[in-house]
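Encoded as structure tokens, the structure appears first; notes follow it.
Omission of a single protein chain aside, the complex is shown with its protein chains in their original locations.
The block that comes next holds chain A.
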Amino acid sequence: MNDMRLLERDVDAKDIKIAARKVQVYYADTHAIKDVDVDIEDKTVTAFIGPSGCGKSTFLRCLNRMNDTIDICRVEGDIRIDGEDIYDAKVDPVQLRAKVGMVFQKPNPFPKSIYDNIAYGPRIHGLARSKADLDDIVEKSLRRGAIWDEVKDRLHAPGTGLSGGQQQRLCIARAVATEPEVLLMDEPCSALDPIATSQVEELIDELRQEFSVVIVTHSMQQAARVSQKTAFFHLGNLVEYGETGQIFTTPQDPRTESYITGRIG
């Protein structure tokens, strides 16, 4: 798998990874996402911004079919990852989620040890050949989650005993451990201090070498710092999507402009 990715990078670093067309999401009768078309590039950080309740998390959850777990939620339209329709009956959502990892808005470590939290995904998917291999994966993931130094002496302490920010980095490390191709991050830094935030941002930048990263954020600065592409959502519509620099300097839509300058909140 890794070899294939390397090959891909050699051919074209900016393939379209995810292509969404005419996506509609309904929660019972609420129309939460309306007609969203978007192309998310491989090896790119794409930021979703927009006021609270505009549907950023909802759209993000469509990309790994997490919305399937909500009874009242209905998704229509066409979402393709690497050209394959992920809502096709043939696609196993479980397999899909292994490929499209997710970090949630609220940290949700399992009530297990730190080690077991990270090892959870690799164990399920049989990624480790031996105990030593698993140890390696755990260490590597924790390092990438910028939390190794803080927990290396207490890998067998419960993950729920960490601070909120540490838990969030643990969840990032946990998501990274399964080696996804796409990483969806829903406000990963909302519980973090500036130092941890910049560590996570570094991590995101690093992950971009291998993955496609989609990040939801409420911080304009963060979107500007980490992303190459930015999508602005408003009331369930994708208002504007383009190069981050262009969105922040010369927005085309008046709504985007007023949101960025702080007039819609």
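Keep in mind that, in the parts below, contacts are C-beta pairs under 8 Å (C-beta built on N, C-alpha and C of every residue); 3 or more make two chains touch, one makes a residue touch a chain; residues count from 1.
We adopt the following convention: contacts and distances are computed from a predicted model.
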The complex's invisible chain, by UniProt name, from "Arsenosugar biosynthesis radical SAM protein ArsS", "Sarcosine oxidase subunit delta", "FMN reductase" or "Phosphate transport system permease protein": "Phosphate transport system permease protein"
Residue among A:178, A:197, A:212 or A:227 touching the omitted chain: A:178
Identified contact with the non-displayed chain, of A:26, A:87 or A:120: A:120
Residue of A:20, A:86, A:102 or A:260 in touch with the missing chain, whole complex considered: A:102
Absent-chain interface as seen on chain A, which is shown: 64, 66, 69, 71, 94-99, 101-102, 104, 106, 108-112, 120-121, 124-125, 158, 160-161, 171, 174-175, 178
